[in-house]
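Encoded as structure tokens, the structure appears first; notes follow it.
Not every chain of the complex is shown here; the ones you see sit where they belong.
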Amino acid sequence: MHMVFTVAVAGASGYAGGETLRLLSGHPEIQIGTLTAHSNAGSALGEHQPHLRGLAGRILEPTTAENLAGHDVVVLALPHGASGEIASLLPADTLVLDLGADHRLVDPAAWTEFYGSEHSGTWPYGLPELLLASDVHGERAVTKQRENLAGARRIAVPGCNVTAVTLGLQPGVAAGIIDARDLVAVLAVGYSGAGKSLKTHLLASEALGSAQAYGVGGSHRHVPEIEQNLRLAGAPEVTVSFTPVLVPMSRGILSTATARLAAGHEHATLTDVRRAWEQAYDGEPFVELLPEGQWPTTAMTVGANTALVQVAIDRRAGRVVTVTALDNLVKGTAGAAVQSMNIALGLPQTMGLEHEGTAP
Amino acid sequence: MHMVFTVAVAGASGYAGGETLRLLSGHPEIQIGTLTAHSNAGSALGEHQPHLRGLAGRILEPTTAENLAGHDVVVLALPHGASGEIASLLPADTLVLDLGADHRLVDPAAWTEFYGSEHSGTWPYGLPELLLASDVHGERAVTKQRENLAGARRIAVPGCNVTAVTLGLQPGVAAGIIDARDLVAVLAVGYSGAGKSLKTHLLASEALGSAQAYGVGGSHRHVPEIEQNLRLAGAPEVTVSFTPVLVPMSRGILSTATARLAAGHEHATLTDVRRAWEQAYDGEPFVELLPEGQWPTTAMTVGANTALVQVAIDRRAGRVVTVTALDNLVKGTAGAAVQSMNIALGLPQTMGLEHEGTAP
């Protein structure tokens, strides 16, 4: 005997929605219910997600609360700013996972500064491996966000770049080895992270053979979310210079994130540093510190819910350099959603996510 | 209760071997046994297939019959010409799947002409969907190769390009609608089909932004294999002009294969033509004729054991044009092996292969 949960997906014709469906198709306890879209409502999913052969004939319904109601789980793969209203209309006991940014930030002012609209409220954050540092009798205790997701009925799935930077740096923050002021992160990112919108700079002719930065100078909306995470991981103060660079691949994020060694840790050895990362990810099924000397590539993670991390000390620069690879659509978005869903529903967190990556 | 079969993979550090392991990792009735390599023996699999996290620590053994013996199944992912000898040393009741070309051709002379060495013998051919036409009391009867694989203990897995061309054209051949003389096939192929060998024309700098043909003019080794298949599908005579073109993608084959309408069928309608393809692939889980108007792309098949076919009539040219997309490492190689293995072992043929493709 096994339970089957029904899932509706709003925004099924986009990249995040499609990836969610790909993962759910292989999930043994899930039955895929209603699929909705905005301008593509009325057409068959096969026109938009032709790789999902098993769902090709499904007709997309308009994205309304009525169409989404009546499922155990609703996944919202909508543009930023669009999920607040519809979420408020869904029953409280439905598990709602928001792949957009609307419910990630705790601070309403940060939301308004970076997104320019009114804040929709804050939901439990869907990064189970997020480290949460607290002081217990003067000692630092570190727990993980996973426990906050058990039984949750609203989950805000993190931004893909945020996950890459957070997973790379947080062990050093929680261990007090690195200084979270003056972080610098530069990410090579694939085009699917920019979605399916029709913009000239997203055309293949523009992308092929080129690299282009965007959101330079602290304006990217992922900045406050990174800061929020690393504060939770134990940093009293966080500043991060964050620059994503679009490179000619459809998927993947390779994040190079660097921090100065914290005061008192200037002479930390690589063994010391690695120990912090090993401890943070010991037993984690989806986040791994690679063996010394092996550097992550995005190809190692394509299609899998895997984040691979490596760390080095640059003595000359006095900095720890971390490199993190993940698939923006899986561990960066849809895989994180399924993993969080599993936890919220009381299923094994790896269910439907055990498959290896697809390389080369 | 369920049976578990043990599988050894020879050539585990290459692309075909790696892909076989990726698929077997998700197969519920398989236990992965010994992994072997030639020059990489002694190193860990994780150095060569870092995307296969669950097998990263496995140490590669030398490729010897001793190391491969004692498994229910042995997969040989070796260079062409290398499997004949080792296969002869394996027990007759071990299921041996050869991903190389050594045991595909029925005609020893064709082998010697195209490969230049002595023929190793012919094994049952691992393309379950291959149509086999025969005359029964003056009527053409069509069966499929699948039935020849049940219980087989030696299977020759087809060449990836051959599978693409065969699946595209064989329905028209079997139905007598197209003339198999004067076929022309031009394939856009990804680089992983060329393997991991260190050659200048396979370098990223040479590949990026470029397209290059190879094996032009009838010299490619896949030619006699295509001819063999289409003769089995019912063509009295087959000639094919076959040209693969390397294009900047790591995986995928898009085969454009065209044939003249057969005498007596010059006025066939698209409905007539589509009917032949629909009949051929009706009920097939892995080969599909797309709906009218939708053309296959390789992205629709990446990572999946799927071949997608579309067909058109070019009235002006008097030709049927077929386009077939598949992933050279899956339906073109490792997926075909697992599918054939399932059939040979009496398992459901789709076991371990149900997952959808990974796009974009």
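Letters are used for the chains, namely A and B, taken in the order the chains are written, and counting of residues starts over at 1 for each.
Criterion: a contact is a pair of C-beta atoms (placed from the backbone, for glycine too) under 8 Å apart; a residue touches a chain by one contact, two chains touch by 3 or more.
Owing to the predicted nature of the structure, the values given are computational and were not obtained by experimental measurement.
Count of copies in the whole complex in this file: 4, from one repeated sequence with 2 chains shown in place.
Going forward, only the chains that are shown with their structure count from here on.
Our note on geometry: chain A versus chain B, Cα centroid distance of 36 Å, whole angstroms. Chain B makes touch with chain A in their complex at residues 15, 18, 22, 25-26, 46-47, 49-54, 191-192, 208-209, 250-251, 288, 290-291, 294, 297, 299-304, 306, 308, 354-360.
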